[in-house]
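Written below as structure tokens is the structure these notes are about.
Every protein chain of the complex appears in place save one, which is left out.
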Amino acid sequence: MPLDCRPEELLIAAIARLLRGCRNIAVGVSSPIPGSAALLARAESETPLRVELLESLDGNSFTRGSVELFDRAAQGRIDAFFLGGGQIDGQANINLVGTGDYPRTAVRWPGSFGSAYLYFLVPRVILFREEHSRRVLVPKVDFVSAPGVSAPEVYRRGGPCALITGKALFRFDRDRRRFRLESLHPGHDLADVLETTGFDFDHDAAPAATAGPDAATLEMIRGPVAREIAKAYPKFAARVFPRA
Amino acid sequence: MPLDCRPEELLIAAIARLLRGCRNIAVGVSSPIPGSAALLARAESETPLRVELLESLDGNSFTRGSVELFDRAAQGRIDAFFLGGGQIDGQANINLVGTGDYPRTAVRWPGSFGSAYLYFLVPRVILFREEHSRRVLVPKVDFVSAPGVSAPEVYRRGGPCALITGKALFRFDRDRRRFRLESLHPGHDLADVLETTGFDFDHDAAPAATAGPDAATLEMIRGPVAREIAKAYPKFAARVFPRA
Amino acid sequence: MTETCCFLSLDELAAQVPDGASLALPKDSAGAPMAAVRALVRRGAKDLHLINVPTSGLATDILIGAGAARLVETSGVSLGEFGGAPRFNAAVKAGAVTIRDATCPAIYAGLQAAEKGLPFMPLRGVIGSDVLAFRDDWKVIDNPFAEAAVDPLLLLPAIRPEVALFHARRADRLGNVWIGVQGELAIMAHAAERTLVTVEEVVEDDLMAREESAAGTLPAVYVSAVAEAPKGAWPLGFLDLYPADEAQLADYARLARSAEGFAAYLERGCAPAVGR
Partner (left out) sequence: MTETCCFLSLDELAAQVPDGASLALPKDSAGAPMAAVRALVRRGAKDLHLINVPTSGLATDILIGAGAARLVETSGVSLGEFGGAPRFNAAVKAGAVTIRDATCPAIYAGLQAAEKGLPFMPLRGVIGSDVLAFRDDWKVIDNPFAEAAVDPLLLLPAIRPEVALFHARRADRLGNVWIGVQGELAIMAHAAERTLVTVEEVVEDDLMAREESAAGTLPAVYVSAVAEAPKGAWPLGFLDLYPADEAQLADYARLARSAEGFAAYLERGCAPAVGR
């Protein structure tokens, strides 16, 4: 019987499952849910697992400056990273720059950050965007900050492995260059996800439900994970884990 | 009237004159005389002059490792450097590798160190070798660790400006690609230098004498310079400046 | 060590950044020189070519809002949890600044090329992105060491800023600057022609004297001038010294939505006494 948990806790548990087997996870700025998921994965891992929280002054082991993240990714010392997108399309292209004609985009977002590089170098990139709408999940992004797939001659050691939103979890099939719906979060149905997704994707007739955290996991999330993530994201922690 | 000074002191004074106008001088390993000359140039300079002694733990300002010397040279932050050579020829090519057919050279020297790079990047490279003989000063080096001159299309911001030995001081004319004898050290004559130099060079009929240090300079050498160089080269200092 | 660095007031330091200069600025979270940015606004700096290393926020937004920049080379401009960068976004939309979108490691690569006196540095990734498509100063070559038949590889031209400007924890009297684990500040300074630094405090110890402090020190040879500016990152937070002034930042984010609101913020916020 599913436990009563907050949507953020469901996402944290679901993302942590995607991180199983990793040895080194890096989490970018403004990423409290991926950060919590990485900390949960570390807490549940039977083998050593490092988490680098870029947001946090003492939550990472970079001693040569932030260029070290990119070098480490190239060295194969980062197994998983998270990217978002103002727009994400069905080929897993992401747009962090803006909508409309570049450069005088109608809406301007911050910029591509390290995405155009890390998407190629980190084996397991998880796309995370809570908003699940046709505004975000588009047929074709207006600007490709980082492409989801590459021509065979392009050096590429990594790329998208999954997309998780507030409604559903998709796996990305790199060979077919398409997303496949893996599960629907409790409370959401296929018709709604089809309606609010701007790109085509594969799916079962009756998709599974995204599993929530079990009691032990939930205890872990609300205890050590909540306390640790609060150091980097105090406001997030106060809102989501009021009792931690 | 020339002061009575040691040959090392004459060399130190002569090299220091070659360093006038520099702002940043780097001195490689095993270079007590160039190091002393750089310290003398600093003591006599009216404008700020930095000296980086690579040999010394605290005699240089590199905090990112020894790669910083090479980066700094490329940035234009090193005005002068010293190179030697097992062989030096009339085009200012230097050989730090060995004699005979490479790689199984009959005599093997340590290797080219940074010469193949710094010779191109540092504006004022001073060649220093105490031994003045046909063994060292050859018509053509057996192995070019670093070439004295380059084709016009080759990026080159620096190169040889002078060669100083135990007998004489030569200037290198980059346009004519030849050395010109500038002065003979006291006690040496042109006939001897012609006899002991394996390459052709230009010279006046009666070359000048290399000026020794004046009283103030000698005091500087034997005082603050001697004390400072002793930190990096205690044995050299004890031998040459027994009273410092 | 020879003393070549000079100590200036904030306004004197700002006067060392000529109009039209290319100006490298670090991330908001790692040494954004806010007091110096206000001094640049006070002196009416203009036509700056901003190089964000590799991203920015408030520092770039204020300079753009004040009309001090003609071009921004960046991998991202954002106020973080306070939302988008309003004057940057408006200026991009209006075409009031030229934007050169990059990606973080490409900016580091360009600076490292300059640090090494190289014409370019290679970088993996990026191929197939619109970041590359809109950068006609970047080149793709076929990797000459490739084992495969073709192996396209991006080359980034050197970025050599005329001025690098950042805020640091401390400097000593010789101009050595403690940068700690913020290695990108060393890359900026190595790459730049001149480096200007504001610091929380000037200390009497020689930072180069002990190995432990030397390891995190940018030597004075790279430092053109230092200005003491306590709370010089305000209203941003700075390392573990002080937290962000959240009320100020929220205020900025709200006011800067309009040009008028931004002007009102500036009038209040860039007076010489503020933030000192």
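Each chain gets a letter, A, B and C, in the order it is written, and its residues are counted from 1.
Please note the rule applied: a contact is a pair of C-beta atoms (placed from the backbone, for glycine too) under 8 Å apart; a residue touches a chain by one contact, two chains touch by 3 or more.
Nothing here was measured: the structure is a model prediction, and the numbers come from that model.
Only one residue in the set B:118, B:137, B:161 or B:230 touches the chain that does not appear here, and it is B:118. Residues of chain A that touch the chain left out of view are 23-24, 42, 48-50, 58, 61-64, 70-77, 121.
Considering the complete assembly, chain B touches the hidden chain via residues 29-30, 57, 62-68, 70, 74, 96-98, 102-106, 108-121, 143-147, 150-151, 153-156, 235.
Where chain C meets the missing chain, the touching residues are 116-124, 139, 141, 143-146, 151, 153, 155, 157, 179-181, 211-216, 239-240.
FYI, only the chains that are shown with their structure count from here on.
Centroids of chain B and chain C (each the mean of its C-alpha atoms) stand 40 Å apart.
The distance from the centre of chain A to the centre of chain B, each centre being the mean of the chain's C-alpha atoms, comes to 59 Å. Residues of chain A found to touch two or more other chains are absent. For chain C, residues that reach two or more other chains under the stated contact definition are 186.
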